[in-house]
Structure formats: structure tokens, C-alpha cells
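A protein chain is absent from this complex, but the other protein chains hold their places.
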Amino acid sequence: MLNIRTDLAVEVSENYKKINKKEIDGIILEEKELENIKITSIRVLNEEGSKKLGKPIGNYITLDISENTVYDSELMEEVALVGGQILRKLIGTDEEKTALVVGLGNWKVTPDSLGPKVMEKIMITRHLKNLMPDQFDEEINSVCAIAPGVLGITGIETFEIIKGIVQKIKPSVVICVDSLASRKVERINKTIQISDTGISPGAGVKNNRMKINEENLGVKVIAIGVPTVVDASTIVNDSMDLIIDELLNQTEKGSIFYKELIELDKEEKNRLIKELLEPYLGQLMVTPKEVDLVIDGFSKIISKSINIGIQPNLDVEEINKFMN
Amino acid sequence: MLNIRTDLAVEVSENYKKINKKEIDGIILEEKELENIKITSIRVLNEEGSKKLGKPIGNYITLDISENTVYDSELMEEVALVGGQILRKLIGTDEEKTALVVGLGNWKVTPDSLGPKVMEKIMITRHLKNLMPDQFDEEINSVCAIAPGVLGITGIETFEIIKGIVQKIKPSVVICVDSLASRKVERINKTIQISDTGISPGAGVKNNRMKINEENLGVKVIAIGVPTVVDASTIVNDSMDLIIDELLNQTEKGSIFYKELIELDKEEKNRLIKELLEPYLGQLMVTPKEVDLVIDGFSKIISKSINIGIQPNLDVEEINKFMN
Amino acid sequence: MLNIRTDLAVEVSENYKKINKKEIDGIILEEKELENIKITSIRVLNEEGSKKLGKPIGNYITLDISENTVYDSELMEEVALVGGQILRKLIGTDEEKTALVVGLGNWKVTPDSLGPKVMEKIMITRHLKNLMPDQFDEEINSVCAIAPGVLGITGIETFEIIKGIVQKIKPSVVICVDSLASRKVERINKTIQISDTGISPGAGVKNNRMKINEENLGVKVIAIGVPTVVDASTIVNDSMDLIIDELLNQTEKGSIFYKELIELDKEEKNRLIKELLEPYLGQLMVTPKEVDLVIDGFSKIISKSINIGIQPNLDVEEINKFMN
Partner (left out) sequence: MLNIRTDLAVEVSENYKKINKKEIDGIILEEKELENIKITSIRVLNEEGSKKLGKPIGNYITLDISENTVYDSELMEEVALVGGQILRKLIGTDEEKTALVVGLGNWKVTPDSLGPKVMEKIMITRHLKNLMPDQFDEEINSVCAIAPGVLGITGIETFEIIKGIVQKIKPSVVICVDSLASRKVERINKTIQISDTGISPGAGVKNNRMKINEENLGVKVIAIGVPTVVDASTIVNDSMDLIIDELLNQTEKGSIFYKELIELDKEEKNRLIKELLEPYLGQLMVTPKEVDLVIDGFSKIISKSINIGIQPNLDVEEINKFMN
């Protein structure tokens, strides 16, 4: 199922700054505003940064886009191009590559089907290059792809499947795509995170051995994630914060009610929500009403970014023609 | 889109009793407990009952079933049979019938696709009876079906489409199936409501003229609804109630905080939630994670109930054989 | 099921010319070659032309396109534009219109799902114009759409459904889209026929009363059809012709075998194929292996043509933005 434990690096960093009034030491954060896209790059430099961010050393690039993006083909094209350029930088354009694209997630559950939907739109070249090596020069990279399914429907850890394939075909880079869960409703539909530090498939046993990353696979791993659901308890939590803030505004400062509300601190509230609501909310998820359309749109954007990113010697027109 | 304004009669009645410590006047409520199904029949007798229940005069039968039903074929069969018997009573078995089954909802949005999915499993006989009248005796009723789509994708009020068809084919009964929204998370997956008072398709203009009922169509209308989503603001509301109750338990009675909490009455809370959260939650819905499977299961149960209900002269084996 | 009796006007005309060495009297045939599209317009002027062509008086425009069209987004755009211009001419651009788009066919059978797939991509405006008449000027036409299903799954003649809706909403034009069967394998994937003489849904009772045309609906009817299957017996027939031709080439002219082959005339061959092969081929259809992709591509082309054709005051960019 969905990868609900994965936070966006940018969310953690924002939270840290809000609480501590400063950036995390050991990370470099850069922001760039395009007309329709905000790019936030977080570079985790060392163990200190990694510990405080709760994320491995490496690069985390977040694209914040308008929620209308998936309804506007020009915006989609723009975002796909920006994503493609970022991927070219992360993958490298120096030498011939073999890329394995992995569409993580469950194709039977709409909000978890982003990965498999992206996988189906990738320009696959590996079998053609193998079959007719003379017809392709080294300018075209070799690309293959798989949608391994999820533990609940295969009974096999996703990592085991990927590892088996990587050992057979020895790619120079693995690109994973997955649906994420966000802690913030506002991220849904509006964020793409690209990182070079790997990913933990949602339902996997949470030991480090099973993480899909360079350390475990022996090959560079790039992960692309889009938040498509919020946990039901997250949205309750957020809503209560909004309401308590409003109550505090309305309540005379210094009154006993004010003090008690203030004292209703985060931890206590989280515990209450967890204990009381888990049995009641556990099987529910919160998604946009138009989730089918949103997933479809993001799958087009991200597959185009990957096709651009992995084929630096093709121009976008050629890729567009192929992808239509 | 989903019919989020439709409450289940049984919920309204329960709420009324909780607050007023008595049943609504002008309604008769009967409960019957089978091993795996609880049947609640509410009969609204007169204007007084109708006004207090907020529902037209007529019959409302609710089946409460285990949430495991859709994972257990025997339970499914049992529920389908009970539903079929109820439908036979509402439709009547006295004379030859022509039934039009209407699968309301949007087939592109999973939690709203119950109606169209049911429609596809109905035993269609009308064209065969028309084509080969000698081969069918009057014991087989004439059945046809349509999935008219929703206003957002057709641009036509669902009522207009139904009315046009009814005028052409003059059925003796119209059976509508729709996804509902519930006010209670606990209803999701676990309730089927059958009534003979009509239904308002979700996105329709909310004037009475557009309601799909006997008054407007000139023919008996039976509606079957299953709650498949909860509004995001509903779940926040319910969660806050749980938490306030827990806080009250933990707080010394008579203390000021206790009093303030008590005073944080329902209306105020609803207003806060509405004002603060509408922009934030408005485009979200809450569904079971397994919504695809749940909708599929309910579409099997309800289509079988309808096939049984409209063909009192066929035995269940014949219907099962057809439906597999 | 599929409309296998519908021949393309252009095929009949070609056959006639081949046999009779001249054009049919009473029709005007014009051809125009663009770089990637051949446009053949047949205008049936009078009863004589109608009888010989076996088609009602009116216009039949056929676009012959490359079979690669659906793999090339630029070609698709080009074809969509040409189709849009033809539709503008047939619909007329003089005054405000209300259009009803009808997606004929069965969404559960891939090669028959073109109509429903097109219907889902139409720019629906009617409900918005009704709801907010001040926000739309008369330059935007009112568009609504329906996918009525097929007789086998609804039990209702498609004509009855359309007629019922037309009487309610009184459109100024009805645009029907359907999958066709071709007599020629070469037409599959490569032809779009647009006519203003109506259409007979495939499985309908074949009486004239049920034809979806201006005479029966009281409103102009434009039909757009794409051949997506060939009858199994057609392909056997065509193949035998090829083989007999080849045998004739190899056989000494004047020999007895040659004469017998020549005498194995069309009628005899057709009778043999019909008698011998019907039971054996009756339930089979022949489609391109990539039928899912082909249908998807044509649904994009045709929905864009319709969106362009029915909204002469919008430019293509606006329509593209909407449709993406």
C-alpha cells in the first residue's frame, strides 16, 4: 500500500525552521522561483544534517506547482521539461547509460497506481538495442522498465524483485517512481520530489536491508515521488490545530480555558488521536475527488521528465512524438 | 458527483432518538436481527413523520451487514437474497412487470461507480421479449437498464434523461442504484438502504422537479443506496467529538475548562469546521483503502438482489447461473 | 455489437467504378490530396445516386490517413483540424447551437468502445450555460453528450434513448460517433467517414423507423465512423481473391484450370464462404493487435474534431488546453 511513512524532505525542513527559527545545520537549501514552478533544492551534506532532517545524505529537489497543472497541457509540458533537466543533472550525461525504471505501487488502487502508470509511458529501447545493435548508436541510452507490484499482491519484497533484475541486467542507474503520503493536505496534487538517496516501498519490512538505494543495489538510485493521499489521522490532526488556533484567538488570554488549550500540547493531542481514532480511521484514506484524473496527469508529466532525463541526445519534439 | 447530501433515514432516526429520548411521531420503526444482517424498516406514515425525519412519506429499509461481507461469498449470497425478498415486496409480484434499472453515478470515479457497475450485471430481457414474444411467457418480466452518467460529463440533468426514456418505454417500475455519502464512518461498507420514495442524483439542481420519484416520473421508483464515502469535514467533526468526550472524561467535573468544553456546543463547532475547513477540505473525500474491491463486491450483491426481486418466477439457481 | 453491415460510401463507389468503369450517376465525387490526408467527398444528389450507392441522399466525406497517425501526435493534430473544419461546414457556424454528441457502441468491448471514449472527451458546456447564463455569451455553443450503450446490455433500442433525450433537450444538431466494420482490411486504422445522413446502430432492429437520422429525430444528424474491425469472413474472402489472382498468374491462360478458376466467380465463392464458414467464423472478429492503442488514438482525434467543429468561436489552443 501507500508509502505513508515517507515525509517530504521539504516538509521536515520547513517544520524545523518554524520551530527552531533557523535552517538545519549541515544542509544547504536553495530556492528558485520560475513563473509557475518553485524549485527547492535541499542538499544534505553530512551526518549532522542527515540526522536532523531524518533523511540520508544526498540531494532532494522539490517542485511546487499549481494545482491546476494537470488541467493545463502547457503547464504540464513546462513542469515535465524542468523535471527532465533535473534528472539529466542527477543521472549525468557523460557516457552511455542503461537505465531501469521501476514503477512502484499497486495498479489496482487508484491513488497508488502512479508508478505503474508512469512505467507504461517510458520509451523502452533496451530490447531494440540488443536486437539491432547496428541501428542504434551510443547516443541513444538503453532503457528498460518494470512494475513489480506490491508485497500484498506478490508476496515478494519489492526490493528482492528489483535486486534480482539488477543483478541480471546491470543497469547504470535505477529510477523509481512512487505515490507518497504527505503530512499536509496542501501538498496533494502540487508537489514532485526528486532525490538521489533511494526509497522504501510502502509495505515493505522496515529494515534498512530492504531499502532501494545505492548501498543495497550497488547502482545509483533516483527516486521520484508525488504525494497523492493524506492519512485520515493527519487531516484530523491538521484540522484540530486550525480549530484550536481559532479558539485561542477567540479566548481571553490568561483565562483558564486559554491555558488549558495551550497545555493541550502536541504530544498529548497526537496520543489522543492515535489511541482514539486509529481503530476508527485506520482503514480510510483521504484523496482528491478527481484522483483518477490527477494520477493520470502526473503520470504523463513524470514519464516525460524521465524520457527527457535519460535521453540527453534526443530533443523534446522527438520524445513528444513518441509519447503521444 | 456523489450524493453527499443524502442522509440515511436510519441515521436521522437514531439521532432524533438520542436527542429526544423517543421515536419520531408519525413513523413506525421495526428491527429484525438475522444471524448476519440487521434489518431496520422505517415507515413514514404522515406529514408529521416526514417533516421530522426530513424524508418523504414511504418505506425505508436498511440492511446493516458485517464489513467482512464483501470478502465472504456466503455472506454476500445471504445479503443478496434478503435484498431480493425486500425488493419483491416493494415491486409487487401480482402481475407482469416492465422494470427500468438506472445505474446512477460516474463510472470514471471509483467510489461513485456503484450504479454503473450494478447496471452491467442486470439480466436484460426486454429486447428478447420484444424480438421473440412467443419464446417467453408472461412469467418472465421485461427488464432494461441504463447508466445515464452524471451532469458533469453529460451536461444533461439525469432526471431529463430518465424522464425521456420512461416516456418512450413506459416501465411499470424504475429501480435506481446510487453511491451515497454517510455522516458516519461506521456506515461505510456496511449498509444498504432500500426505499420507495425516490432519489436526488448528487450533482443535480436541487429543485424538487428534478427528483427521480413517482410524482415526477409517473411510475413507482425504488432507490437502492450504499454509503461509499464520508465527507472529509464529517470525519473531522466525528473525530473532534470523540476527543472532546475523552477530554471531558479526563477533566474534573465542575472545573472551568470542563464548562467551556461543554459549552463548545455542536453548532459552534460545526460553524468553526465549516468556515475554517471548507476551503481546505472541500475537494477531498474519505474512502476505504480497498474501495475498488468494496464497490465490486456491493455491485454483485445489489445486482443479484435486483435480479431476484424483479423475477419472482425464477429461482435463485437460474439467476446465479446467469450472473456468474 | 459492431455495426458490421455499414459499408463506407467510398468503398461502394470504388467497387462500382471498378466493375462499371465509370462513376455512379447522380453522385459528385471530389478528391483532394493534402500531404498526409486524402479527402474524398461524395455528394449523393438524387434518388438514382442514392439507389446505386445504396446510401441516402447527402454528403459523405472520407479521410484516408496513414496507419501511423495514431503513433504521431503531429499527424493526429493535423487530422483533427481537418475533421474539425469539415464538421464546421456540416454543422454551420451561422447561429447559436445546441449539440448533442452521442457515443454509440459498447464500452465493454474494446473495438466497439470508440463512441463512449470520444464522448468522455467532449467539452461539455450545456449545464454551465444553464446554471450561469450570464457568464457565457452566445459565442459559446451549448454542448451535451451521452453514451447510451447497446441493445444487448440495455434492452432498449438506442434510437428510443436518443429520441427521448432529443425531445427533452431539443438540440439543433446530433453528432453520432461509432465503430464501423469495413469490407477491406486496408481501411482498418486508416479511415474516418463523416456524413450528414444518419446512422443505424449495429444491433438495432433493421427497420427504417429506428435509424438515427434527421427524418426520424427531426433534427440534423451528423455521423462519424471509423472502421475498427473486419468480419472474419471478409478477410477470408479477400485472401482467396489474392490467391486466385496469383494462381491465375501462374496458370497458363486458356488451360482448363484457368477457365475453372475464372468461372469460380464471386457469387459462387461468396456462397461457399457463407455456407461453409458462417458457423465456424460467426463469433470471431479480426482486429489490429494494437486495438486498444488504436481506439485510444482515434478517440482523441475525433473528440478534438468535434470540439473544434462545434465551437467555431474558440481557437484550437483553447480547445487543446481543455482537452489535454
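A few remarks follow.
First chain written, first letter: the chains are A, B and C, and each begins at residue 1.
FYI, contacts are C-beta pairs under 8 Å (C-beta built on N, C-alpha and C of every residue); 3 or more make two chains touch, one makes a residue touch a chain.
Because the structure is predicted, anything quoted here is derived from the model rather than measured.
Although one chain is not drawn, the whole complex shows that of A:58, A:111, A:149 or A:201 it is A:149 that touches it. Remark: the omitted chain is touched by one listed residue; of A:39, A:57, A:81 or A:161 this is A:161.
Checked against the hidden chain, the listed residues A:51, A:127 or A:271 yield one contact partner: A:127.
Against the chain not shown here, subunit B presents residues 71-74, 76, 320-321, 323-324. Taking the whole complex into account, subunit A touches the unshown chain at residues 108, 120, 124-128, 131, 142-149, 151-157, 160-161, 163-169, 205. If you put the missing chain back, the residues of subunit C touching it would be 1-2, 108-110, 185-186, 188, 230, 232, 235-236, 238-240, 242-243, 246-247, 255-257, 260, 264, 269, 272-273, 276-277, 280-281, 283-292.
Note that only the chains that are shown with their structure count from here on.
Of all residue numbers used where subunit B meets subunit C, over half belong to both copies. The two sides are thus made of the same residues. Averaged Cα coordinates give subunit A a centre that lies 38 Å from the centre of subunit B. With centres set at the average Cα position, the gap from subunit B to subunit C is 40 Å. Across the assembly, subunit B contributes 108 as residues in contact with two or more other chains.
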